[in-house]
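Would you mind keeping the following structure in view while I ask a few things?
Heads up, this is only part of the complex; the chains shown haven't been moved.
Order of writing sets the chain letters: A and B. Residues in each chain are counted from 1.
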């Protein structure tokens, strides 16, 4: 019942065209691995009304999952997806699930089952000396990872982000396009910084905290808060 | 009276040193074409008081048109410049005129006369897979064009701009330095986004709309409006 193991086969957790979809176009050339399937953690396939989705968008180029496939590859819909991967001989996962807590849990599942995490780092990314990047991250085009920056597994760094020297990004942070950090900033587990926000040096963003787009963060931000503005102020607390 | 056609000769519409002038320094090496002349759409040559211009600037390096030339090449001043180009055997145009409506009209003239539009894309630009770039655009150094982004003719993208995935930039948009867009943003015809503005995902900027420098655009912007601020609000309507 079990396939032989394909050492270069990777399952991508997620199936959105703006993340999994764009990574698919350069992943194999950059890593040598190939994407064998995408994964939807659910007992049923996602139901997408493609015509309705296209009506909501000006771009008509977005690809959606259809008939159990995404971008010509199987889209596995299963709650016990890790067993399905093992059955198919897949031992590597690229975790792109957009929800940070879900991605954190999925990474734990991978580790518990001996699944290897792999990264997708676009070749235009500049990684400065002595940066430490754990496996299982996405870093998109044009980003800069500073000297001695530490990027933990599950971190998503989108287009044109600047992470400066001695930053610490804990597991499953998410950094949206064009975010800028100065030196010695810290991003606790599962924090999320939205597009174009600026974080000055030595600031610490707490676990699960969210910073709104275009914010200027001058002070530490407590865990499970949402902050926004120039300068950023806490606008609410989550739980 | 007519010259033979030079297939590699390009006329640049515009003669300002910050746009046409800087493109001139790398255009030939990047494209293989050469700049045969610059064009000023006017019955008379521009009158520039070079000493007065230099008094207004700290930099003394700006080059200005003088004696019917710019950067050692003819500056054609003519309202029917397209006939003059055809007479000289020039069949290619790089449209850099700063006014968006004027550039749109000039592109229509080129098309009506079988003039080919050509682009100037700096070699440091990162173009992600499946982006579609129509001919007749300028994209300056350090910019990133996202996955499946669509850039129409006449678009000007200045230094270090980030256009993210599934963006649609219609004809003759103008994007100033360091503007950042997130995914699925749309820029209707002739819209103009000034330096360092941030446009979040799925936002649509209307035709001829203007976004001020440093703005944060969180909502759709109607056609022919001017918006500014963090977050951006409509400050006036044009016509």
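As a convention for this text, a contact is a pair of C-beta atoms (placed from the backbone, for glycine too) under 8 Å apart; a residue touches a chain by one contact, two chains touch by 3 or more.
As the structure is a computational prediction, the values presented were derived from the model and not from experiment.
Total copies of the shared sequence across the full complex, per this structure file: 3, with 2 shown.
In the analysis below, only the chains that are shown with their structure count from here on.
Averaged C-alpha coordinates put the centre of chain A at 34 Å from the centre of chain B.
The touching residues of chain A, counted against chain B in their complex, run 17-18, 21-22, 25-26, 57-59, 61-62, 124, 141-142, 158-160, 176-178, 194-196, 213-214, 229-230. Residue ranges of chain B in contact with chain A, taken from their complex: 126, 128-130, 144, 146-148, 150, 162, 164-168, 180-184, 186, 198, 200-201, 204, 216, 218, 230-231.
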